[in-house]
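Only one protein chain is missing; all other protein chains are in place.
Per-chain numbering from 1; labels A and B assigned in written order.
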Amino acid sequence: MRHAPYELAAEFDRRLGDPSDAGRLFSHARCAALDDREEFPQEICRELDVLGLPAHYVPTEHGGTLRSYEEAVQLMRAVARRDLTVAIAHGKTFLGAVSVWVGGDRDQADALGAEIAGGTIVSWGLTEREHGSDLLAGEVLAERVADGYRVSGEKWLINNGTRGHLVCLLARTARDAGPRSFGILLVDKRKLDPASYRTLPAERLHGIRGADISGIAFADAAVPGTALVGPEGGGVEIVLKSLQLTRTLCASLSLGAADHALRLGTDYALRRENYGSLLIDLPQSRRLLALSYADLLLAEAVTVVASRGIHALTGELGVISAATKFFVPNLVEQAVKRLAKLMGSRALLVGDTHEHGRFQKVQRDHRIVGIFDGNSVVNLHSLVNQFPLLAKSYRRGTVDAAGLTAATTLTDPLPEFDRDRLTLLARGGCSVVQALPAGVAELTALVARGEVPESLERTAIGLKLAADELLAAIAAQRPAAVDVPAEAFDLAERYTACFAAAAAIQLWLRNRATVVDGPAGALWRSGLWLEAALTRLLGRLRPARPDGTDDVFERLVEPLVAQHEAGQLLSLLPYQQQEARR
Amino acid sequence: MTTPKQDTAATDTAATDPDAIRDWLLDRVAFYLERPVTDLRPDVKLVEYGLDSVYALTLCGDIEDEYGLELEPTLAWDHPTVDAIVTLLREMISGNR
């Protein structure tokens, strides 16, 4: 099977060349050296410009080449796989621009599209030093004056805050408290009086050391009225809708990091000997690797469904994006930690002793993904706020059947993204989760026909019971606006696991007949990857004592090695890697 | 280097019969190696069968429990074949050491 977004990403990857070739601009060697010196990856970003990546941040209707967000995810994943600093430094322009795609008018969007295609860097000014994720406490003030706004105050921890040409700014347009007191201004720094703003020094960071995470402080900066995006007072709403897109897309960064770490781990396991055996032949090392592979495949499945959901289940994105932004980075964090155990000291060494110290870099870099653009707590809180709707919709079994089918069937064309369907209130709850019981019933029918093993059915039924129980507990939670009890966060975390399970089941059901060839085909046959994923999730939702019979992870090793040996990405779908095999 | 625990030392004839000790030991070794006992020879070094240092320590614990002795845990490091262990055990059980 050839899947267009994967093909597009692989082609882009091919043009970037073999990262183990130090003569390529986007090489492992260069990324390690830049990280060491804390230097911005300027030449690599330029290479991405040359290869036309910026146009992929611009929807086709505004002159760019962004046809679907599923493509955007796989492209960013390919960049992130090589280096997270670069992905975050370059991809930021999409984040800066998205408020305009979501809330701007046609002329604004077309103009911004032309700028971006021409290499203009856009940053997103949301957070402030004292308020972090508490956007409604923002103090940067945009005071209305005759010909526009006078802006004062400081935004801090802004990606490309210094390098960005344009900054999409969330600013207070009214002094009274509340969500209607903010507007968005697309501020063109090039046109500001240089005396009216200054950029703050880049912070020194734990990971993505070369990135420009700085800030900008305005002092009575005169901004023209045409900079306003959407209505005055519409700022928070536009930002929250934009975050539904960006939080979903963030999963691409985690996937890229997981790709990178798993490849390093697999290489190591296939070459290193301990106790006289190759690591891949030592049962515990083999298990660490297989579990990480299972996690990667699950994260990938969730990301594929969520990114297609931007088009197909747009009205439910408030749930999907929060669940995805929590679940995928957390799962990948766990997988990377596990791989570090496999790699031992090689996971910690910097420099040339082992693979340019790439593993420790991935591990440090990836921590940012769970922090920015809404951290774990913010995303779980968002789900907690939606508990009453989620409980009700699950009980009723509400499912947007057409939307769900489109989101999960890879051979179906995706509908055009329609920004008007974005909503802060997912009235239908989450179709993916609400389709879990039906999905499990389908699996049961397949078992009856002998197409999948009974072990998969048992796991799936266990998950359905766990989901039923969870949603009952969610229904029983008393809504609390501020003093959200810690247990509610725990329930929300479990909800994301149910979401992941449900997404995986649907994805497998709708495509099992399509993905049949090669090493990837072996993953889909008999529901192998699905069983591994569901076993992991059930273990999380309903921990049981180990019984030594979980051989599904043993069965995963063969396709893992086969994909790796064939030079393919460790992935649900075929994708030829650029890196030379060793 | 090894001292039998006087109060619990096994003294019945079955325990001191060298053939019985040898058979029992070979059975244990076969168990750890997951090989038929008929594959094993008592005069071959355990390490050559792949019984590494950790198994050797574990085997020592088994012997202690079976014969009620307290032994140096490195017994099988210093007496590397089944025969060597049998000789040592016989001496200990009959009180010669």
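One rule holds in what follows: a residue touches a chain if its C-beta (ideal position, glycine included) is under 8 Å from a C-beta of that chain, and two chains touch if they have at least 3 such contacts.
As a convention for this text, contacts and distances are computed from a predicted model.
From the set "Fe-S cluster assembly protein SufD", "NADH-quinone oxidoreductase subunit F", "Acyl-CoA dehydrogenase" or "ABC transporter permease", the protein name that UniProt assigns to the chain left out of the figure is "Acyl-CoA dehydrogenase". Residue A:357 is the one among A:183, A:357, A:429 or A:574 that touches the chain missing from this view. Touch with the chain that is not drawn comes from one residue among A:413, A:485 or A:567, which is A:485. In the full complex, subunit A touches the hidden chain at residues 127, 130-134, 137, 157, 203-207, 274-277, 282-284, 287, 333, 337, 340-341, 344-345, 347-351, 353, 357, 360-361, 363-364, 367-368, 370-372, 375-377, 482-487, 489, 543-548. Residue positions on subunit B in contact with the hidden chain: 31-34, 45, 47-48, 52-58, 60-62, 65, 73-74, 77-78, 80, in rising order.
Just so it is clear, only the chains that are shown with their structure count from here on.
A straight line joining the Cα centres of subunit A and subunit B is 59 Å long.
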